[in-house]
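This report refers to the structure that appears directly beneath it.
One chain of protein is taken out of this complex; the other chains stay put.
Coming up: chain A.
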């Protein structure tokens, strides 16, 4: 039986760590494609990167059903940690989740398995938090959209490789759609539903 003492820690300073993490996420969402750093330190259960753990402690609570992919739910660590620190319910059905934590983004399910929101309430959608291989090295992605002055370049090694192809559904669905936060270690990049890929290269 796991006791509470064996759990990984949450934020040391709940209030200011959550605030600084939120500002990083807000800056990322405000300037899609820009790489932001999460500075607040928290314990990380097995399989969870620092950035993903900090985002979870900042945004999850009893109001937000969480869906975990196979990698995140391989051990009960993540679910227990989320339950203890955030009281967030972990759900098996991805289409009702507020957030989806994806540890192994290569096997990301089809996007239509998640909530897109409705035309009346497009905010009732799932936000994907994808842990990826790199947000500083790899192919370049040129993006445009609200928050971007002209176009911006992101160099990243993304999983799944066809992520942007899959996200083109956001264009047809808008205002419904999926917002994505990419995480690598303590770096994050947001791709809200309004961001469009202009070009990509090696």
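Things to note:
In this section, a residue touches a chain if its C-beta (ideal position, glycine included) is under 8 Å from a C-beta of that chain, and two chains touch if they have at least 3 such contacts; residues count from 1.
By our rule, contacts and distances are computed from a predicted model.
Going by its UniProt record, the hidden chain of the complex is named "Alpha-D-ribose 1-methylphosphonate 5-phosphate C-P lyase" among "Alpha-D-ribose 1-methylphosphonate 5-phosphate C-P lyase", "Urea ABC transporter permease subunit UrtC", "Acyl carrier protein" or "Transcriptional regulator". Among A:9, A:26, A:96 or A:153, the one in contact with the hidden chain is A:26. Note that of A:122, A:138 or A:160, the residue touching the chain absent from this view is A:122. Although one chain is hidden here, its contacts on chain A can still be listed: residues 14-16, 18-20, 22-23, 25-26, 29-31, 58-61, 63-64, 98, 118-123, 125, 127, 146-150, 174-175, 177, 179, 192-194.
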